[in-house]
Structure formats: structure tokens, C-alpha cells
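One protein chain omitted, others in place.
First chain written, first letter: the chains are A, B and C, and each begins at residue 1.
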């Protein structure tokens, strides 16, 4: 009953097999391996972007901060949501990599509203040398609350940025989870909607540790390469990153795992929704849920071994609602979810 | 005939097996996996350092620059050899991570002389607010020219640093290769000799991508953890780093691979030495050789598919000596080395 | 009728005289001049802080960012008000000097509420390696909206910071303007209330360009000196900074000028308050006022040559209220203020 994060699940066996298979003889280091050529071609094909520059790194934070550092001058500010991973979960890595550029928080939640973005970007544009200059937009797809921007929403936000002369970055640590819920293609959700650079996640969706950074306009590619090396993120034995990504993309494994994770969440959310004392912060659209459950329910679940992030402590009134975050990865057995739901339901019964 | 670098060889099969074995069910992320506990214990045991703080990262550059950033203030200078990896091969990563601290080059080669170090550190100590303040010493073991500091030499250098109030960092990307040539223990070559922080390499010596950072004094451990995260080098699916390192240390695999690599180099160097027109820059003490070969020999070798770093071009007088770097990894078949030597010898014959 | 800023007024003639007087013969550079010894003694006396470390720089931003950089680790966050100068008016200088540390905005205005500070600092304290770690508090006295923290309020905020293990910095660009409105001493308003480091402003209060940085605990003094030099803020011909500060402090000139500026504001605010269509954002407590005036009044004032910051444009409905910022410096002639008020009143009459 592990719902703490999708970064705690195993990798798909195919990923490990591919790494093992790649482990033959000598291979050119630093991204010059033959598998990387395949990966580059495949990603360009999937994204219908034959000119795109494609790079691999091992962590999602690296993908985000190297992308943003390439797009942003140190006297600028990035615009993002207050719940963004780059704001809350990267220990100042963005500011470090951007040479002290700022993050300006737009709105109060996980999703950015175009009108507020326009206002924030516009306000800054009027200010002179004393203030942080406007810089790129960064949006998270799916968001840190498990919601998804429709392709039209992405386009609307990117258009606001473009109108202010700014680029758009997408933190796609859960890109696949967002994509499979939509009726649009990878290209539609990115460059056709105005996204300039994508952090294309693999780690959270069943890889060992690999993320692609995709520049749809390859102009800044060489600068990115230098920043990757300078950030100590260029792998010498790069073939093992390439092999992961190649296996991830092969036969749509990435989409298959994302669907599995989302389905797991649908099963969990469906079950929880049926319980009278449970409420959702937001309707889950991918593989993550923020919900409020009574403390007694939390106590029983955690006692039974369920693992997830709980905001608050188990001490206090039994009926008080406490917020929690649940994430499903591709590997969760349905039986585990059902067991979790059964325990939750039991609490209801008991409490009743 | 691949002698370009030890980062181009395959990982030992045991490393990949261990990763595959670790790929079961959910595991706590970010270094809280159970295998990491084993790794920490094992490293403390090997180094006879029960209090040491131990961390894993995926690249040697990350290990070096995070270590140095933890030891160095931005207004200080690190002292290193002009041939040091941190000076030549990390694209300003040290300066980036240290917030603009400087590297002061001591001497003219790969090895630092204690008297010159004392002079360099001492000179700076006399200078006031205008100059970079003296900071830590960083030495490379084995060096970038394939030489090795004896444990006594390490101790002498670290004593100079300590006398100037400074810490000592060891870049041990090829630590194992240096160790197996000596009559001293891991502890003797590090903390007993005055080394404060060690980058303990795995990648170049048969892993997929893993390096340990070992703080013999754990005081700065928490700062290191924050700097690792801020550098985007904290792995969520950390168990795959742990598994590599556990397999690397198990049954002395790390020493076995280092011996194999060094033996390969001994075979290569022995053969080359016998050729009249070949001269060595330095007697190889680990798994790397810098040597001068006639251009005609280079031409024939490269035509036959030998891969290594050549300083200069194949156009010019046939008898002119050109410097080259040869590195042997653990996996090189003896037959490949012998084939290389046969081709080299043939050139001699032909030239004669 | 110049109300745009107190940084646009002239310096007091005594300041220039003192600089001219200091211009005799050779003097030791870099802060080793004899006048600096006097300044240090005088500041220690005024602040009843015989151990304080005292430094001079030429800009308020330098004073703030060098102070904060000395107090803050790059993986931490400073806590400040959303209206803080360090957040809005220093073009990422704090983030630059702090190596990418963050600013966390507490509340929605110019003043920080202790409960919200406790909540913000406390929340962060519970978070692990993924988030910016809590760092110092920075408060502005007087604030960017012209309000003043009472000494008790300062003490309350600093106590919250101290309880979280953090230091307190005070941006005192208008320290004198805040002090003369209160019944407490410089010591009461700073170290006795828990302030650790003070940016003690001179420039805005009648100097040419000089600010003192006062560390009440001199422990970090040498680090500050190195950071000042590294920031390119150490003056070689330092005596001209010293001379300014010496003249500023002599015979309480600093208090006299602050009183003059505040009195000018009282005259202005008193007059504006009497006008029916004018409202204040906050009651001015020092030498700055944020107020709303009808557009027609702005139009008439600006046409007559009044200079001040207007949020909005002169085009639109005449009766619409537009916010503006007015600042009075020590040198403003009462007649200018009265002329301003007369024009404002005229608009009323006409509008009526």
C-alpha cells in the first residue's frame, strides 16, 4: 500500500533489461553512443519535431533547472505556480543554476490562470532597471495537485508569455500521465501549443533515472550542453541513460505505464469518493490525489502499513479531516488498492 | 582496441545484476533505501571510519564539486595541480558550485610538490582582503598522468594544508587503481594521511555511474546533503545507485577490477616500452599512460581501429613523435592489447 | 515640488564641506583612514554597542545584500515583506549576492505580522532536504509604505526569528526617519530588540552616498569584509565615505535632517488630508505617503511641475482615484509644499 510517490516504485523490467543489453563492449562516452542516436530520432518522431535538440539527464530537477538556466538571464524572473516543484521541492536549485534569477509566483495554487499571468508579466514589463526583468513561463504538466492543463489551456498560457516576448518551459515530470488523459498528441501538447522547452519525465513513470530535455528550437542547444557539463550532469557512461529512454519509448511502454498509473488512481479515487467523510481537494486527472480524510481513517490506514504524505499528526479529534497526498505508480497491484479501500471503509463503519 | 578512456568500457555484469535484483517492489526514495544502509556500513568498515558520512552521486564531477563546495568559501581558492580534472575537464563546474571561488595551480604537472604547495598557501596567507583567501587542497589519486601518490606523499601534502589551516580533498576517480599498487590500506591512503573528504570513484572502475563522497569528519554532512539536492544530484530512485555501490564493494570486486585494469596497462606499457621509438612521459603506475609514438605508428594503429587520445594530427613527418594518452579498463581482452602491440611493432619494422 | 524620492534631494552642505576638508594630503586607503576610526567609535557610542563591527559602503542595496549574504547560506530563504526593497527594487541583487538563496514573502504588504512570520518560518522548519531551508528575517524600518515598526514590534518579530534559530536584519535606509518618531533609542530599536545586523542609511537622509553596516555581534566581521571586497564595494579612497558619515553623525545632524523630512511630510499629509477626495493607503509615520488622489488633481499637479510616482496614467475619468507615492526629503522648502497643496485644493474647488 505504497502511495507516497511514483518515485518509489520499481522500474519496468524492460528498462533494466535494456540497460543490461547495452552493457556490451566499449561505447563512446558523453552522449556519443549509438543508442542515443536512436533515442534522438525516436523523440523527434514522437513529437513530430525533426529539428528538436534532445538531451538526457538523470534527475527531474536537473532537467528543469538546466532548461530554465538556458532560457533565463540572471536579472530576470521565471513565472510559475506557487505549488510548482521548482518553487517548493528543489532546494533553490533553479536560483542556483540561473545565477540568482527569481521565481515569481502567479496565483495561489497548482495551475496558472492566463489573466493573472498576463497581469504579472505585464506589470513587470513596465518597470525599469530596479526590478527583476520578466523571464520565461514554467508550467507543470500534470500539476503537483494531480490536475492537467488541456492543450488549449497550455496554448493560452504560452500565448500570454509569447506576447510578453517570453519563452515557455514545461515541467513534464508526469508528462505521460497528463498526455494519456487527453485527446491530443505530444506535439499538440507542446510546441504546437507554444512550448519551447520540455522536461520529458521518465523516472517517475517507470524508469530507473532518466529525463529528456527537448528544445523544439535547437538554437540554444550548445549552451545547454555546456551548462549540463558545468552542472556535473553529463554522464560519461551515457549509454545507460540512452538505453533506459530507448526502452521507455519502445512499443509505447511509456504510454502503457502512464495509463496503468492513472487507472490505479482512478480505482483509488473511485473507492475513496464513495466514502461519505472523504473529500477531494481537486478531482484527480492523472495519477495523484489530494484529499481530506478523517484522522481516525488515517490512523487505521497507517497502522495497517499504508504509506503516503499526511499533512498533520495522528493525535487529535478522530473526526477531524486531515489532508493527504496519494500517488499511484504503474506497478501498484489492484489488490493493494482494494485492501487500502477496504480498510478505509472499515473505519467509516466503525466511526459510524 | 579501445584505449580512449576507462569510462567507455562496460560495467561489470555483477553491477547490472545487482540493479536488476534491487528492482523489486517499492523502496523509500532519496537515499533512504535499505541498500544504502548496507553501503554506508560497508564503506565505514573498509575505511575503518565508523563515523564517516557517506553519500552517493552519479558522476565524478558531481562528487568533486559538491565536496569542494562544502569545504570552500566563495572568497577562497582551492589549490590543485595544473593537470587536475577539476581544472581542465569540468567546464567551470567547480567555480560554479563554489560560488566563484578560484583554483590556484601549483607546479606544472599532474603531481603537487609539498614545497611549492607550502609556498603557494603561505604566500596567500600573508595577503589581506584584496586577494582570494587560501582554501582547501585537492589532489588526484591516481593522477591525470597515471601516476600515484604514495601514502607518505599524501600525508606530506595534507600536512602542509593542515599547517595552513586548510582541509584536504582527494579526487579518487581512480582511487582503486591507485590503492592496489600500494602497500597501504584505504584508511592509510586517506584519513590517516590527513585526507578530509574523498571522491571515491566507481564509474571509471566498472560501474554504470556511481561515486561515493566520504566525509571522514561528518560535521558538514547536512550542508553536503543540501548542496547535493540544490545541485540536482539527489536521486529519487536512489536504490539503483546503492545497488551498484553494494555490488562494487562486495567480495572486493572493486579491487579485482582495478587490478585487472592496471594489469592491462602493465601489459600495454611493457610492450610499448620494448619499441625503440616510443618514450613515456611518465612511468605508468595505474591504468593510464602518456607516451610519445612516431606519427607513422599512430597512423597505422588508428587505421587498424585503435581508439585513444592523440595530441596532434596524422599529417606531417612520419618519424615525428606525437604524444598520446592510453587508458585501460578492467574489461580489455589481453588479445586486443597484444594485437595493438603487434601493429605498433610492425610499424617499427616497416619504418626501419 | 519634488516628491519623487528622498534620493533626489541635495546633500546637506556640511557633508560636502566635510569631504572637502578631508581632501588634504595622503591617507591610508581601504578603510584604514583616521576618520573611519572616529566614525566607528561614534557609531558604537550612539548604539551603545562597544563591540559592534562597523563598515561603510556607498549604496543602500550594497548594505542590504552584503549583510544578507553574510547571514544566509545559499540553500536558505530570507523572510521579508512583499513590499520590501530587497524584493522589488534591487534587480535580483540579494539572490545574486546570496548565491541563489530565495526570498519568501510574508503577508501582503509592507509590514510583517509576527503570527504569519511564525507560521512561515515554522512551516519551513518541518521540511527536509527538498525545500529552501529557513534563513534570516529582514525587516524595513521605516517601511516602503512610510510606516514604522514600534520598538516592541521589532522585538516581537526578532523574537519569532530567534525562536526559529534565525538572525534578524534591518534595512534602515530610512532608519533615522523611523527613529525620530519613537520614544526609544537607537539601541532599543536594534540590538536590544534583537536586531543582529543593521543597514544604517545615510544617502536618503542628506548624504552624498554612504551607508553603514553594523554587526552588533562582530563574529562575521571578517567574512563581511571579504564579501564587500568581492562585491567590488570596498572604496580605495575610503576617507570620503568616512568624512560623510562623520559629518552626518556630528551634532546630531542625522536626526535633525530626519526630523525636517518627517515634518515636511506632516505638512504635506496634513494638507492633503483636509481635501475631501483624497484618501491615504496608510497613515504616514515617517517621510513617505501613499495616497489616492483624483486623476484631475494629478493632472493639474503634474502640469504645474510636481514630480512624484503615479500608478496609472493621466488619461481616463477625471474623478477616478489614482494611487501615488510622495516622499519628502530634509531640503524641501515649506513654500513648495504649500504651493503643491494650493494647487491640489484648487482642483477640488474646480472639480466641485
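Simple rule for what comes next: contacts are C-beta pairs under 8 Å (C-beta built on N, C-alpha and C of every residue); 3 or more make two chains touch, one makes a residue touch a chain.
No experiment lies behind these values; they were computed from the predicted model shown.
Only one of B:6, B:95, B:144 or B:211 touches the absent chain when the whole complex is considered: B:95.
Contact with the chain not shown here comes from a single listed residue; of B:75, B:175, B:191 or B:240, that residue is B:75.
The omitted chain makes contact with just one of the residues C:5, C:109 or C:181: C:5. Annotation for chain C: contacts to the undisplayed chain at residues 2, 5, 7-11, 13, 16, 19-20, 23-29, 58-62, 64-66, 90-93, 96-97, 203-204, 208-209, 226, 229-237, 240, 307, 329, 331.
Seen across the whole complex, the unshown chain contacts chain B at 74-77, 88-92, 95-103, 129-133.
For chain A, the list of residues touching the undisplayed chain reads 30, 73-75, 99-100, 129-130, 133, 223, 225-227, 229-230, 234.
We adopt the following convention: only the chains that are shown with their structure count from here on.
Chain B and chain C have CA centres that are 51 Å apart.
Annotation: 41 Å between the Cα-based centres of chain A and chain C. Multi-chain contact residues of chain C (touching two or more other chains): 74-75, 99-100, 129-130, 133.
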